[in-house]
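Omission of a single protein chain aside, the complex is shown with its protein chains in their original locations.
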Amino acid sequence: MINICLFGAGLIGSVHAGNLARHAKVKLRYVVDPRPDAAQRIAALTGAEIVDTDTALGDAEISAVVIASATKTHAQIAMQAATSGKAIFCEKPIDLDIGRTDACLDVIKKTGAIFQIGFNRRFDPSFRALKRRIEAQEIGSVEQVIITSRDPEPETEEALASGGGVFREMTIHDFDMARHMLGEEPTELFATGSSLVSPAYAKLSDFDTAMFILRTASGRQCHINNSVRASYGYDQRVEVHGSKGMLKAGNRTPTSVELSDARAISRDKPLFFFVERYAESYAAELDHFVECVDGKRNPHVGADDGRKAMILCETALASVKSGRLEPVRY
Amino acid sequence: MINICLFGAGLIGSVHAGNLARHAKVKLRYVVDPRPDAAQRIAALTGAEIVDTDTALGDAEISAVVIASATKTHAQIAMQAATSGKAIFCEKPIDLDIGRTDACLDVIKKTGAIFQIGFNRRFDPSFRALKRRIEAQEIGSVEQVIITSRDPEPETEEALASGGGVFREMTIHDFDMARHMLGEEPTELFATGSSLVSPAYAKLSDFDTAMFILRTASGRQCHINNSVRASYGYDQRVEVHGSKGMLKAGNRTPTSVELSDARAISRDKPLFFFVERYAESYAAELDHFVECVDGKRNPHVGADDGRKAMILCETALASVKSGRLEPVRY
Amino acid sequence: MINICLFGAGLIGSVHAGNLARHAKVKLRYVVDPRPDAAQRIAALTGAEIVDTDTALGDAEISAVVIASATKTHAQIAMQAATSGKAIFCEKPIDLDIGRTDACLDVIKKTGAIFQIGFNRRFDPSFRALKRRIEAQEIGSVEQVIITSRDPEPETEEALASGGGVFREMTIHDFDMARHMLGEEPTELFATGSSLVSPAYAKLSDFDTAMFILRTASGRQCHINNSVRASYGYDQRVEVHGSKGMLKAGNRTPTSVELSDARAISRDKPLFFFVERYAESYAAELDHFVECVDGKRNPHVGADDGRKAMILCETALASVKSGRLEPVRY
Partner (left out) sequence: MINICLFGAGLIGSVHAGNLARHAKVKLRYVVDPRPDAAQRIAALTGAEIVDTDTALGDAEISAVVIASATKTHAQIAMQAATSGKAIFCEKPIDLDIGRTDACLDVIKKTGAIFQIGFNRRFDPSFRALKRRIEAQEIGSVEQVIITSRDPEPETEEALASGGGVFREMTIHDFDMARHMLGEEPTELFATGSSLVSPAYAKLSDFDTAMFILRTASGRQCHINNSVRASYGYDQRVEVHGSKGMLKAGNRTPTSVELSDARAISRDKPLFFFVERYAESYAAELDHFVECVDGKRNPHVGADDGRKAMILCETALASVKSGRLEPVRY
């Protein structure tokens, strides 16, 4: 049995708690959250004990932590956990500041801690199959990647105020997917943003509608389009064009029911948002993490992936300002 | 906590065991199976204790049983469980013999036992949504139902020899679906069978390829087509035509990946067989059963549904012989 | 230039007139119709001259006739045309009476006239491709055929009164498709009909909703479902199951536009009715006929196909009455 402590009992923390509680090899031993109600809810559902950080990390029987707390606490908890000899699963981003990110990565490197970053989409069954089939040469050499990534609805103003902006909160997942699917490191990036959906974004000098083009050294290209609102639900599609064909993966719907009537032929909208759409990928990324803690493999997606996606966010912000294709300085 | 005993540790028993083990309100207390290996496997996975029938049914803390044992044992275990005051979830059919089925139903009626039959397809998210949308009058009055139901591969000769024939083993699910979707009781039935796939079926005077037409008193019609082999996987589709439109529900695929290449545009085959295709419905039917045991509702699909589907099987066998549209005598 | 005379200037006559007028090798020389307005409309569009039957058939420069007049006139015109040495394209059915059909076929046989029956669906690009791919062994040996054939709306009472009933007017096309796709002659047939859509059909002891099962000598099976009303448009689908897979062909839509909004993902309904849905097949069957007149090939679908489909209609009527699987007596 692998004893795990969960940091953060919010929405994504609850998703992880559910997956940990159902895992045959895991005991969710502790939950840490400054909000007693949230912690209590998870404790009730899973039997985890509510403790503070020091107790959790001081317990030698805890071999791993899952960090799903507020973004600004990620790096600090991760460093303390690494120093305490724990394996770390950390939600993205490591930190909104690249300096603190690097400081955290130094500690992880020095301690040799197992570290997996929460880029869950890599574990989505469809995107995983797509990647595997690229590697199996079904479409030859990759040439262009098109990523459509649209949230169903804007964030609350409160969430916006405490967040790191759309690029660092939302596009970061797409940047990771771009790196993953391109099969080469993006070396240049162009970004542009608009305020078309909600004035709340513009108020924070942020964008609710954005487009990106990334290039690799060999000339591979990737386009990303983002919007914070899609009336039809969470729109998450990837299309990869290669020398011998195209692979694409799309949305998931609750049912396969189709209605034909006097108006149209209509079927279900995509699943509403990430909790539903990526349910399988959240479970699979923790399965993978448990295998890593168990010594069976190394994390497929580690600290360096978190850092590089963050640098792409920074480059995008620079490109919006300069109006230029900016070099990516990893 | 509801203490449950599982009878039968075979393929379908294992599916139920997994769903019971994950259920927050259930403790899978006992498993009963004459085959020690099979029982042991489930015991190891779930922590259930291996006992014999009398011990299980004699334990007053057991409030419910799940019967997934060999078909010929269903009725006997169900009657004994009913007499012992247990709620019963029973795989279909209750018995291959209609006389023994009726005897069992008598006991259930007299004891007032909660009884749910394992017509899992009614709990499939897509078929359930389809039914709900019929009831919401999205297609007006039902006129015709088309059921496509094709297994991926023939049964082994061993399974065939011990089974009740294709109609009672396979079509029985479609007959239940027909009753469910027609919204009226079928009163007449025509059936025809062929031997096109495997001589093993013909050897037993059975059919591997069959078609059916059912009629209700008001003239609604239902077609079912069956084959024991579909190279592309388990083919499970329902199409309901009404006065204002058509609703259909189809197969599920492992991923949404689509490949476009010089040959074609191709996507995943349907999931292989019932364990994968109906994973959600197996979980949902047990959730429903637990709610019934918990006193929150009555089973949506009960002993009488098991009996009526069985009578449709008998009518189908009679029709094949007579070459006639046979009246259904419930 | 092949000079052709068109008999019948109604809806389907107009479709043929348009295709003849656009054909590079054809001159639509005459149109014959007792209704001056209808004849005039086609004359104006195509430059054809309005004449009577004797003039048309007496003109030695006319080498072929296209018969799209009232059903009861088909056989008489066909016989006279055959005797006059013309090639004949005749809308189905040859006659509603099997005796008169046989009399007409005798004349055609004796004169050796080229004769093509208007089973246009065989020329539909999708059904044609499906058939070709069956013959290319893509699905191995054919086992079951499922034909969905639903008109968008009931006939007018006037049309019903003068017609031959739903089986002879509508299902006849499906019977031809069944023979075509089964690849073996149906030898037994079961039919059942209901009155669910419009009382006008029942008034004529006819059915507006019907289902059929056909069997061949080797045990291949075919299901047909019919309704005279589909709110979503003309529903014309064929599904062929074989030992190695399944081929299906479906409806055509006016555009590929798909709308995703807060309600659903919706796309176009099928094209409304046969004129739109089978536009390409009407053109292709006349192209084929012209090639036959030109001596390049023999009609793929001839008088015998018309006769056999008609016999299946008669067998279906007998089966509805007897409630039995009836032998087909060709």
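Letters A, B and C name the chains as they come in the text, with residue numbers starting at 1 for each one.
Rule of thumb we're sticking to: a residue touches a chain if its C-beta (ideal position, glycine included) is under 8 Å from a C-beta of that chain, and two chains touch if they have at least 3 such contacts.
Just so we're clear, the structure is a prediction, and the values are computed from it rather than from any experiment.
Engineer: Which of these, C:D59, C:D102, C:E138 or C:E291, touches the one chain of the complex that we don't see?
Structural biologist: Per the contact definition at the top, the residue touching the missing chain is C:E138.
Engineer: If the hidden chain were put back, which of A:V32, A:A64, A:I117 or A:M246 would touch it?
Structural biologist: Selected residue, touching the omitted chain: A:M246.
Engineer: Considering the complete complex, identify which of B:R35, B:R267 or B:K321 is in touch with the unshown chain.
Structural biologist: B:R267
Engineer: Hey, which of C:G10, C:G219 or C:G245 is the one touching the hidden chain?
Structural biologist: Of all options in C:G10, C:G219 or C:G245, contact with the hidden chain holds for C:G245.
Engineer: Extract the touching residues of chain B with respect to the undisplayed chain.
Structural biologist: 230-232, 235, 259-269
Engineer: Mind pulling the chain A residues that touch the left-out chain?
Structural biologist: 141, 143-144, 146, 148, 150, 190, 192, 194-197, 209-211, 213, 215, 218-221, 223, 225, 227, 229-232, 235, 241, 243-246, 323-325
Engineer: Going by the touch rule given at the top, which residues of chain C touch the chain that is not shown?
Structural biologist: Against the left-out chain, chain C lists 22, 125-126, 129-130, 133, 138-139, 244-252, 254-262.
Definition applied: only the chains that are shown with their structure count from here on.
Engineer: Centroid of chain A to centroid of chain B, CA atoms only: how many Å?
Structural biologist: A distance of 40 Å separates the two centres.
Engineer: Quick one: report the Å distance separating chain A from chain C, using the average Cα coordinate of each chain.
Structural biologist: 58
Engineer: List, in ascending order, every residue of chain C touching at least 2 other chains.
Structural biologist: Chain C, residues with two or more chain partners: 230-232, 235.
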